[in-house]
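To keep things clear, I will list the structure first and then write my remarks on it.
Omission of a single protein chain aside, the complex is shown with its protein chains in their original locations.
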């Protein structure tokens, strides 16, 4: 695998994503990371929508995260997504989320994805994805 | 259509459903109402899961709501769901959400559902649903 | 009240917002409309974050919607938000959501907001908001 460029996206924290402490709820970070993977793939010339249409479905099999500082409603955050490893059967992505205004790191995370065929079983990651 | 019994369910408000005002976010009520429809249908001897497996998909085409008082984290609320009208092509449900501790009405709402076939177009509501 | 300009924002439908029919779940539209209100207010020179910091909290007291066509994962949708009416005690917003690729109208909706003071009771809408 050749070195992959990082993918940065900006997200504005929505009111409905914040809890009564005034913090972005810890479960929503995973939705942001999924957006990061979507955009990383798009920049490689493919879309995840095309993947699913072709019967390729990627599921998260493992994930871990460290929350370092809270994000608040209306904050603009910058998410950096990087494809860290890719084998025949899994993809590992790394994420860093920073607050845009002061570049403070809010969270660092990693997910492992596996590929699932139309019948639900684990399958090797298709060549089309490897090339992308 | 014979008169239908109401269906009451209890829901405890989750931390992740509450916004920074400390109130159940107004968008989550619709998720509760969908749970109410699911349980109303189950009590009639059918499940919505079976409906979808049979190619029957119900979509919300119209909705309206009045929010009367807020619900808070950890409140237990009681949702009453009632099938108000059913025609060849649509179903109208009415909802009332009350706080369990003092029976205060929190919201009243109504939704209109239409039936969508496997190709996406509107179809008449199948007999199996009418019977249920 | 002088005529207010409309506010258009673009939103890309997230994977986590779509249900198993492949449609943007009907509850998520309200989250988009809240984003529309946030941006409409920002363009008037104020932010809702400042409002809350000043003890002004706006709550939805009434809402209605017509769903006309579904949005799907990765669709870009355009939301037009307009302040339709503003009285001493309430604000009415109108929304139109269109698919960007073909300009098809997906939904039309309206919300009524009231103002709540720090103790929870309904209060008149402050002058600062009227001016904005």
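Letters are used for the chains, namely A, B and C, taken in the order the chains are written, and counting of residues starts over at 1 for each.
Quick note on the criterion: contacts are C-beta pairs under 8 Å (C-beta built on N, C-alpha and C of every residue); 3 or more make two chains touch, one makes a residue touch a chain.
Bear in mind that the values here come from a model prediction, so they are computed numbers and not experimental data.
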Residue of A:9, A:60, A:94 or A:123 in touch with the missing chain, whole complex considered: A:60
Absent-chain interface as seen on chain B, which is shown: 14-16, 30-31, 34-35, 38, 47-49, 73-74
Chain C residues touching the omitted chain (full complex): 15-16, 18-22, 25, 27, 73
Residues of chain A (touch criterion as defined above) contacting the omitted chain: 20-21, 23, 26-28, 30-31, 34, 52, 57, 59-67, 70, 116, 120
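Convention: only the chains that are shown with their structure count from here on.
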Chain closest to the assembly centre - both centres taken as Cα means: C
Gap in Å, rounded to a whole number, between the CA centres of chain C and chain B: 23
Mean-CA-position distance for chain B and chain A (Å): 33
Centre distance in Å when chain A and chain C are each reduced to the mean of their C-alpha atoms: 27
Residues of chain A whose C-beta touches two or more other chains: 15-16, 73
